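On to chain A.
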Amino acid sequence: MVAVTLPQLSLSMEEGKVLRWLVGDGDRVEAGQPIVEIETDKATIEVEAPEQGVIRLVAAEGAMLAVETTLAEIAPTAAGEPAPSRAAAAPPANANGGRPVASPAARRLAAERGIDLSTIRGSGPGGRIVARDLERLAPAPASSPAERPGLREAVTANIVASWQRIPHIQIGGELAAEGLAEARRRASLPSGEKVTVTDLLILAAVRALADVPELNGAAGRRAERVHLSLAVATQDGVVAPVIRDAGELSLAQVTRERARLVGAAREGALDPHDLAGGTFTLSNLGAYPVDFFSPVVSGPQVAMLATGRLAEKPVAIDGMLAIRHRLWANVAIDHRAADGETGARFLAALERRLEELPNRI
Partner candidate 1 sequence: MIVTLPVPVEQAPVGERPADLDDERLLRLHHDMVRVRAYEEEVVDAFRAGLIPGSTHPCIGQEAIKAAAIDAIEPTDLVLATYRGHGETLLKGVDPVAIMAELMGRQTGINRGKGGSMHLADPSVGLLTTNAIVAGHIPMAGGVALSCRFRKSGQVVLCFFGDGASCEGEFFETLNMSMLWKVPLVFICENNGVAISVPAEKSQATPDIADRARGFGMPALVVDGNDVLAVRAAVAEGVARARAGEGPTFVECKTLRWEHHSGFSSGGKDADERRRRREAVDPIARYRKSLVAWGVAGEEELAGVETEAREWVKRVRAEAEAAPLTGPESIWDDIYAPVPE
Partner candidate 2 sequence: MTEAGTAAGSELLELTMGEAINRALDEAFAAGEPIMHLGQDIGPHGGTFGVTRGLWDRYGDEVIRDGPLCESATVGFAIGLAISGVRAVVEIEFFDFVGVAMDQIFNQAAKLHYFTGGKLTVPLVIRTPIVARMGMGPQHSQSLEAWFMHIPGLKVALPSGPADAYGLMRSALRDVNPILFIENVRLYGRRGPVEPGRSVPFGKARVLREGDDATVVALSGMVHEALAAADTLAERGISVEVIDPRTIAPLDMETILASLRKTMHLAVAHDAHRTGGFGAEIAARCMEEGFDFLDAPVERVAALDVPIPCAPNAMAAVYPDAASVVAAVERLLALETADR
């Protein structure tokens, strides 16, 4: 069996969309025959069959897949052999009123691995998605299906799925951050707990989401309340515990909750409730000499804010050189939910909210 994978057509290409199959499932194909149209950010290209044989389609039309993902498999046959007929015709897998036809086992495996069944073409009778179709797309994690996937595996699976599914746009800019800097200087809590830049960024981001609510939400629904996922680096990788109802919290409450969740994350003591239900993610790498990074949106959320270091930079003001605090902020957005203009408005709102911080803490 020969796998036909999504080719990397340029160095920068990370993913492509299956636009249209040019052959049918079970057809005999010749080596070099075009079998599928792929859309990249640059162009639409045709992919050819590497061998002759009988083709089994794996990826569904419309699926956005990472480079190297298996698109189809070809069972080589000798020339002149007739293609064996399949037991049943294969209508598209999501012919069932929009709900993919899948075996119960396939559904379970898809749920466990965070795979969207609508991106898979079924090889079972009548186009039913069966377990082996998921194996082809994303091999099973090391743990057996009967066990609960570990936290790390679940996070990785979600990253993979998000990367494959979500069409990202990244809107970034270097924002004025004097307000942030001053707030950091002045902020102190009666309890003596230390207020960090992250705490202030949380406050500002949450307020900016009130100005641009299109970016707050998950699973296709705009959310009323903000449950902010905070990316935390731990020994086992990045996890994102959720600060619930962040829009209602004071600075003191944010600080306390942030400290609690980060501590628990680092000790591996988070429970599933802490990780569920986030509507927007903040990832702050400002402790490092990092200005810009483009994160992967954490599906099913629609946006993630990546912030770099708070630093003094030379700027031009009224034609004169000056030194001001600046902060690079990049918002990654699911392009299906919002576009560049929304991201731009969000950054504008964020900049305003950062500037007003000294008066509102």
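As a selection rule, all candidates are chains of the complex that A comes from, given by their letters.
Just so it is clear, a residue touches a chain if its C-beta (ideal position, glycine included) is under 8 Å from a C-beta of that chain, and two chains touch if they have at least 3 such contacts; residues count from 1.
Predicted model only: the values in this text are computed from it and were never measured.
In summary, of the candidates 1 or 2 that share the complex with chain A, the touching one is 2. Against candidate 2, in their complex, chain A makes its touches with residues 84, 86-87, 103-108, 123-125, 128, 130-131, 146.
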